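With one protein chain withheld, the remaining protein chains of the complex are depicted in position.
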Amino acid sequence: MSGNTFGKLFTVTTFGESHGAALGCIIDGCPPGLELSEADMQRDLDRRKPGTSRHTTQRREADEVRILSGVFEGKTTGTPIGLLIENTDQRSKDYSKIASQFRPAHADYTYMHKYGVRDYRGGGRSSARETAMRVAAGAVARKFLEQRLGIRIRGYLSQLGPIRAEKLDWDQVHQNPFFCPDADKVPEMEAYMDALRKEGDSIGARINVVAENVPPGLGEPIFDRLDADLAHALMSINAVKGVEIGAGFDSVEQKGTEHRDEMTPEGFLSNNAGGVLGGISSGQPIVASMALKPTSSLRLPGRSIDVDGNPVEVITTGRHDPCVGIRATPIAEAMMAIVLMDHYLRHRGQNGDVDVSTPVLGQL
Amino acid sequence: MSGNTFGKLFTVTTFGESHGAALGCIIDGCPPGLELSEADMQRDLDRRKPGTSRHTTQRREADEVRILSGVFEGKTTGTPIGLLIENTDQRSKDYSKIASQFRPAHADYTYMHKYGVRDYRGGGRSSARETAMRVAAGAVARKFLEQRLGIRIRGYLSQLGPIRAEKLDWDQVHQNPFFCPDADKVPEMEAYMDALRKEGDSIGARINVVAENVPPGLGEPIFDRLDADLAHALMSINAVKGVEIGAGFDSVEQKGTEHRDEMTPEGFLSNNAGGVLGGISSGQPIVASMALKPTSSLRLPGRSIDVDGNPVEVITTGRHDPCVGIRATPIAEAMMAIVLMDHYLRHRGQNGDVDVSTPVLGQL
Amino acid sequence: MSGNTFGKLFTVTTFGESHGAALGCIIDGCPPGLELSEADMQRDLDRRKPGTSRHTTQRREADEVRILSGVFEGKTTGTPIGLLIENTDQRSKDYSKIASQFRPAHADYTYMHKYGVRDYRGGGRSSARETAMRVAAGAVARKFLEQRLGIRIRGYLSQLGPIRAEKLDWDQVHQNPFFCPDADKVPEMEAYMDALRKEGDSIGARINVVAENVPPGLGEPIFDRLDADLAHALMSINAVKGVEIGAGFDSVEQKGTEHRDEMTPEGFLSNNAGGVLGGISSGQPIVASMALKPTSSLRLPGRSIDVDGNPVEVITTGRHDPCVGIRATPIAEAMMAIVLMDHYLRHRGQNGDVDVSTPVLGQL
Partner (left out) sequence: MSGNTFGKLFTVTTFGESHGAALGCIIDGCPPGLELSEADMQRDLDRRKPGTSRHTTQRREADEVRILSGVFEGKTTGTPIGLLIENTDQRSKDYSKIASQFRPAHADYTYMHKYGVRDYRGGGRSSARETAMRVAAGAVARKFLEQRLGIRIRGYLSQLGPIRAEKLDWDQVHQNPFFCPDADKVPEMEAYMDALRKEGDSIGARINVVAENVPPGLGEPIFDRLDADLAHALMSINAVKGVEIGAGFDSVEQKGTEHRDEMTPEGFLSNNAGGVLGGISSGQPIVASMALKPTSSLRLPGRSIDVDGNPVEVITTGRHDPCVGIRATPIAEAMMAIVLMDHYLRHRGQNGDVDVSTPVLGQL
């Protein structure tokens, strides 16, 4: 398989470039009988959409998704679901400069080395615009998981550059443009982003994502552990440079007595595991965290080379997110949903269905 | 595919339990014509082997690998390579207690929920003993990559609990039982481990792994980015809870002007990217880091439940690594090698061969 | 993977139903740098298109394909190629009867059992309309194979019901609506089809497909032999009930001395093998043949049951091909092209490129 497909049983294959005609995706393996309409996807697409605040790119895309197949009389049929989003705001501009230069820290240089050609309009296939289709596909998985298993998947921005959220108030997450669960930090973030925009610089971020009520038993050791597939899924999102499950890198300094999550008949007493033991879900909340680097599309000049190997100074103009992490929460949720969906189907294939009548003991 | 296979073109499928008859593996897709003997794998297997110092488990396994197929007259034939390691030190003991209890923070509980049965002898399939076959398979990949492309893959322990290596002296890595590149820290690590063993506790660790001279162009966007596959590979190693590429979680607080690796005609000026841009290798060294949790096999009692849901106090006896990170360096190297090998073949399939005559510009 | 993807490195994933909004497909893994436009695909799509003679269904579909991604400045970029064909002639009709009955020998009954729901409009996903996307994808593979390796893929109808082509004159194949290579048999076929249409019955057919100038070495034993993948590909076409390679079922009565294709320094002396030895191409022409059953959409009544299990008499009205084999030649060619393309890339991945400068010795 050639890299544009994710999942083994619930498979998502995407196509499309930043400034091409359209983005599209095929979801294969969706169980039949799920009520599904464009509105189910639009909700999440709108959360990811650019241009909803002054802190994201001003590109205007409606990101309206169309279902082209796989749904009949309002329900999935078990056959592949074709999705399409037309690109509407591909601004015509002069790409001649960008075509001959490698922007520092962009995929320009590596795509050119890999393929010998590249679509330089807006980053082509390497643009994060591609993640719109992940969000659409994730919405399908999310709906199924919620209806069938009662799984709830939610994410939030836990850190924007130097500013950390110190409270986790889920109700706040959608009350600000940052997906920040700590209302007290929002003004600070607003000010930080305004200053940054003036400077012309960009900043990194950290996103956490949590899945609750996941039944124990999902995950396929040895290589397709649930956490390994999650790491794969999250690291495949543009700009992600690190992934943690549960205690993550804090585990390095933990002693065994401290890290191990003890159990009682009522459930686990802590969740350093992040909900995964031996690669299999334990019933505890699945907790993952990811680091996003600052975008490299800056109007502050940077040293680079052109396609002939000559030194150049590159300035990136155009419409860019100064913090790609701001719009990444729905994408992280979508990838979590796709991974869980895929593993639920894989588990059911080998082992039969999970017993949804038993309450999940694992909850922290 | 059911989870015990890694790779798309260079595929590694393993079997075997901690106390079963044998461990085995099939490598499929290895290019023909590679000189290969058991000795090529034994070198790495010996580096991972238990019982080589007082700081690791005292289980005695020769870990002697046999090649059963795929090699003829000293060279690979392109057909599948069957490998076998017989288990020789499965100590017979009374497993009745462990059979009915879930050790806290072990896979006992999750395997039971997933499969309804479990091989409780020494952790069965969930034991890190399985990683021996990864090391054997990785040695094949490593040899090919070195001979064909001049790639060098090396790892080291960068942190053992609270003790961080502060120098990176590659020559030191194999001069101590910890794979520590900083000779000055070794006495401290020795003392720390001795104290820990007396306590009966365990500790986490961090391992770094670096691949040098990787040609630009390896990696398959969107989902099978080189870094995503690396994250998958490393997170699939027992006890790993976090993975970073390049600057990793430090990216969260970096500004774009700080993070972006500028280029000159002579190469990159920094390597925050960790050698991967847009999911494709850039020619810079590939740099990954992983966090390993402390083992949960402790003789200090912990609260848990038995298979009937009753509360129990669990004490784990037997032979265990107080720091699984100590033996993890060769495993991380092996997974890096398998990922690069797989991506080299995938790249060659779609795009034709890389030009090995051109020096890699990417070096930092 | 969930059944709607074909190929390992050159992968084709399709979606779409007979009377849905559109058909689509994603080609992933296409080598970069191939000149490609809609016209390259349209040529083959037009050959498969319905309504070009009175002997096929009178449904009017322009089958105009749009490239939505993966092509930039006229060349493939190595990223996924998204293709779309809008359905334009979904005639609105009363489906209430068909919705509650299982047409004999149709997929109605099995889709209902598999998925619990089905899109009954025109057969939904089970309709041969889906093959349009195979033809489009096959055209991409065909173009690459021709330009890069000089491979030529051609098919023809060798038998229509009781009437066998007795001459193989390639120039005749496109001179008649049947893809028949024997001009003498065309009037007989015309008459036969006219009579059949009056009767309201249908008839089977046999299609042969030949690939010339295929380099030796393509095919992956053991399970993904070239002939096994070809059998898979051809049997996956609607209505196909049998596949032969080379001598096929005639091999049953052949002696070894008769079947074996002897060689001289100039090449093979016969081609009972059909170009495949041990699952790997030999350089001889690849020769495959397939049997297509008569369509079961008849206006002559047939006994069946309804969704409640009651006996019913079913009459199928609407626009149908009385011999689905007539339009199957371009589909068989497309699947042959996709299989060869996939195996060429897989071969190149593991073994490096084939040497195209050496003439293929294998030719018969």
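A, B and C label the chains in the order they appear, each numbered from 1.
We adopt the following convention: contacts are C-beta pairs under 8 Å (C-beta built on N, C-alpha and C of every residue); 3 or more make two chains touch, one makes a residue touch a chain.
None of these values were measured; they are calculated from a predicted model.
Among the residues C:Asp28, C:Asp44, C:Glu61 or C:Glu130, only C:Glu130 touches the chain that is left out of the figure. Interface note for the absent chain: among C:Arg43, C:Lys75 or C:Lys293, the touching residue is C:Lys293.
Contact residues of chain A toward the unshown chain are 8-9, 29-32, 78-79, 221, 345-346, 348-353. Where chain C meets the omitted chain, the residues involved are 1-6, 8, 14, 102, 104-107, 109-111, 113-116, 125-126, 130, 159, 161-162, 196, 201-206, 215-225, 227-236, 240-265, 269, 272-274, 276-283, 291-298, 300, 302-305, 309-311, 346-347, 350-351.
In the full complex, chain B contacts the hidden chain through residues 1-5, 8-11, 13-17, 20-24, 26, 28-29, 32-33, 66-70, 72-73, 75, 77-82, 84, 114-119, 121, 124-125.
By our rule, only the chains that are shown with their structure count from here on.
Where chain A touches chain B, over half of the residue numbers in use are shared by the two copies, so each contributes mostly the same positions. The chain with its Cα centre farthest from the Cα centre of chain C is B. Each chain gets a centre from the mean of its Cα atoms; for chain A and chain C, those two points are 38 Å apart. Work out the mean CA point of chain B and of chain C, and you get 45 Å between them. Spacing of chain A relative to chain B, judged by their CA centroids, is 26 angstrom.
Chain B has residues 8, 221, 346, 350-351 in contact with two or more other chains.
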